[in-house]
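Missing here is one protein chain; the remaining ones are kept as they sit in the complex.
For subunit A:
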């Protein structure tokens, strides 16, 4: 039990709470625009950046973040070229990320264990610098979503209508993708690259069945994510489970309960 009061656990909880806020906040725009897969892609690209960071001895999470942001531009470009088949652009970038990552792995054999901690998450090693990074990203994401709530709603609901209303559609698209890159690359230290997209999409998947309005679905998905993070970290801490996996399994449990409760019908 005393683990719950240790410094590293408190830092993990704080980091988890911040990610529990930003992940579904960005996730809802990705899911509704049928870009759910972007989470996985950006996570894989981030790992390539992390691997490079270890290789050249620069703060790996930041290198990963830069990689993710750059590839988010590429995804946006490809997405426009293959309008309507966004998953194609995502698949291309994803395999690119994996290829670069594994190439860099073989170059620097010695640090494999460190990289593994990014693949599966290592929330207990969250340092002060990591927290500042996550905190900064949270502020940016919150500000953008609050400031551009109207515009992001219309863009997500119907991109053409947003364009006819004179909204800067390209810029807003870019904004969402870049924010996704920021959130994902900071979240991988917490739940791991392999599980990060679960935190973006599963809370949203639940709220799509439960919410009566768009506003409510945003609130609900954040609440669901935060419950999973808090309960998951405490449970994992007490019984010594893998924290990232525990959080994701809780999310899946909540989704199953939602589906059973709604029997597949939306409200």
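In this section, a contact is a pair of C-beta atoms (placed from the backbone, for glycine too) under 8 Å apart; a residue touches a chain by one contact, two chains touch by 3 or more; residues count from 1.
The working rule: contacts and distances are computed from a predicted model.
This complex has a chain not shown, and the name its UniProt record holds, of "NADH-quinone oxidoreductase subunit NuoF", "Electron transfer flavoprotein small subunit", "Zinc uptake system ATP-binding protein ZurA" or "acetolactate synthase", is "Zinc uptake system ATP-binding protein ZurA". Touch with the chain omitted from the figure is made, among A:82, A:105, A:124 or A:153, by A:153.
Checked against the hidden chain, the listed residues A:71, A:186 or A:207 yield one contact partner: A:207.
From the options A:32, A:51 or A:90, the residue with contact to the unseen chain in the full assembly is A:32.
Although one chain is not displayed, subunit A still touches it through residues 32, 34, 147-148, 150-151, 153-154, 157-158, 160-168, 207-208, 211-217, 266-267.
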